[in-house]
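All protein chains but one are shown in place.
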């Protein structure tokens, strides 16, 4: 994550400031505010602002439920209750804002979550940096044979060398041709005074999807947890999961009680269909249940046995 | 706006706190943070949290447009430019949260703005206070003869007395019967130990739409300005406009540069259709234009002349 | 559900039309299109338009996953798979539009679902009908002793008579005073030529929350299922559940395969936290687990035992 000297300076300046506020503060998040937390080879995640904390969720819930909430012993108990029973609106009362640097193909997955605000670096206005993602060798996996959306065995040896060679060669070439078409180098200096250079909004189309972009991204806590539950999941593509995992750490610093409830009910929780629940009840009663008479399809049966940690 | 002693104490406690933060701060908004700003006879608006400031908008825009924004002389110039050209996403990077006490019929208009987060006091859980809105005599207007959605002449004298009498009598009666059905008084004490009392979720249906409710309401700055442009407009019903006007003052304290641009381009601005623009051009050229040959309908013509401050 | 003669005529006219279309059609939904399905004492639900069907979901999924989806044996299997694995976007490709007549206090719960489009009858423009909801005796329940948000025992005998008496008396009075203030009767005829009448936007505030309103309401299938899973749930207030249940029937007519998957995975399904899953695994292994060493709170333990159909 090679931050430019200007960026380092700006971050240091932001972190050096201290203001007085009457607002609720999340002290452990303040510790890392503005810091660039590295992800992948050139990416980062920075928390640049936030609003609210665990106590803001409790406060919003107490407005909704009035005196009714007094009977719950503690903030932690109330937050657990809210999350377990899908009372999601109090979690919408908190907001967090990130500055993220990420490969374009990751940005394309990320942006599908529409309940967030985004300001992306514009390649119509400005020149993109010469930085692209090159997967580390331990992430060079083959297509999974069993799962059309996943990765299988590691690619090693000469084949891995070849993948790296092709990715590096092509990235170097498309970037060189991007600057030639622009007639500007990475710093924006004209290369050849004798010609115009293609408009930036056109030249950018020659870059490949592993080049890095960056954006400001802001989301409320409820939708953020939904994002994390999908993107920190083991079925998510490794590259976006790498971002989600760093963001999970910032979640824990921001709203520790909510983080704990989220870990129990969302990340570690499971859904059972009505039929799967019937199977579970019978198994608890000591019955031997087979897929054939369970009412489940073969695929559902295998998924259930995996959930229960048993042989299919 | 009769705040209870507990509420006064809570607000005083919130205002007495001072924390250190690295986040951006809006000093003039901090001055009034948590204060209950009175609206109508029993309502209020309180800013209870916020995120960002004018500088956060500028910062987000500079991420989007990169070095391109450096050529604009000032933050104010950039904010003007963004608003004028509908580059709305940087304004979505700021967020504000209010605690509002308002009559139910106002809440019903307000909630139509769906791009906000809401936690409302639940009358399924808790008992509503015995407070209802009674319009001041200067707001007792007759139905407009010319505009189906507006108010006309003031109602005065005996007719005004009668309106007040009916509103007060009915509100007193529906609340008394609400508590009788609940078998609980306003403080939640059982009235008659010998019977059960109707469920709160049912009894509430007997209350009228002028009773007060309250909620936490959170919105981003872009959508907030859209809300204000509709609800602070002279065509909005007086009672919601009263809230919007108090909130305009808090907007000015929060993001003064944005407030100024908003006043120029949104609140004070006008839209002209392609045909109206043609009329304006001809009038500037000194032509005398009549409705008949303007291509405008009678209604559009009257609206245009009103906009231009001329006789129709 | 007393439809006016004009409404009956309009519905009959709509149902008599038959057009030719190249669009996908849901034949069993067409059968009841425009029909007013009664809910509560004066309410109704009418499907007035729809877009897509089970096949549209399959088609959208096949665009996303390309040839990958060919290996799934059937449309039903694919729809089950999508719902089970939270691939929700294909369900957003279908849309349905209802005309609903409902008490205002139900409308206030309903509108919290923000991902829908709404056009409500405006009491600023027009006079509300003299119709209010009066709960049938079998729905007159006391406040629950154990659940702050629910209903307990039925209220019977003289206490039930008294509730009905109060609700009817107050509704009659607030409506009479509404028309007196308006100086217009229900049909919009002036009562007393000698005075003006209060503006409609003001007079309406005297009506109570059990009066009926109506709206057009449009939503996509994914968000509709989310609405139904919350509002057809046994914890929802009876009055909104009555609407959700009628809408479940229309869902079944519209997208029968999706309805079946929804019944299995959403309506009949359960969530288990990571700790509850551990308890279940141990119980299947024949262990005797107690609340004390389960890691669950007393409340969570009772909820889990209820889910599993066992004594707590």
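The letters A, B and C name the chains in turn, as written, and every chain counts its residues from 1.
Please note the rule applied: contacts are C-beta pairs under 8 Å (C-beta built on N, C-alpha and C of every residue); 3 or more make two chains touch, one makes a residue touch a chain.
Keep in mind that what you see is a predicted model, and the values were worked out from it rather than measured.
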Quick one: which of A:12, A:142 or A:312 touches the chain that's been left out? A:142
Among B:4, B:189 or B:274, which residue is in contact with the omitted chain in the full complex? B:274
Among A:38, A:150 or A:295, residue touching the chain not depicted: A:150
Where subunit A meets the chain that is not shown, the residues are 103-105, 108, 111-112, 114-115, 118, 122, 124-125, 133, 135, 139-144, 148-153, 155, 159, 162-163, 166-167, 169-170, 173-174, 177, 180-182, 195-202, 204-210, 237
Take the complete complex as the reference. Which residues in subunit C touch the chain that isn't displayed? 14-15, 17-25, 30, 33-34, 49-52, 56, 59-61, 63-68, 89-90, 92-93, 95, 97, 99, 117-122, 125-127, 188, 214-216, 218, 220
Considering the whole complex rather than only what is displayed, give the residues of subunit B touching the chain that is not shown. 65, 68, 71, 77, 80-81, 84-86, 89, 112, 148-149, 230, 235, 263-265, 267-277, 280-281, 283-284, 286, 297, 299-300, 303, 307-310
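Rule of thumb we're sticking to: only the chains that are shown with their structure count from here on.
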Pairwise touch network: line, ring, star, complete, or other: complete
Under the over-half criterion for shared residue numbers, do copies subunit A and subunit C use the same patch or different patches to meet? same
Using the average of all C-alpha atoms in each chain as its centre, how far is it in Å between subunit A and subunit B? 35
What is the distance, in whole Å, between the centres of subunit B and subunit C, each centre taken as the mean of its C-alpha atoms? 29
Cα centre of subunit A to Cα centre of subunit C, whole Å, reads 34
Subunit B touches at least 2 other chains through residues 118, 122, 125
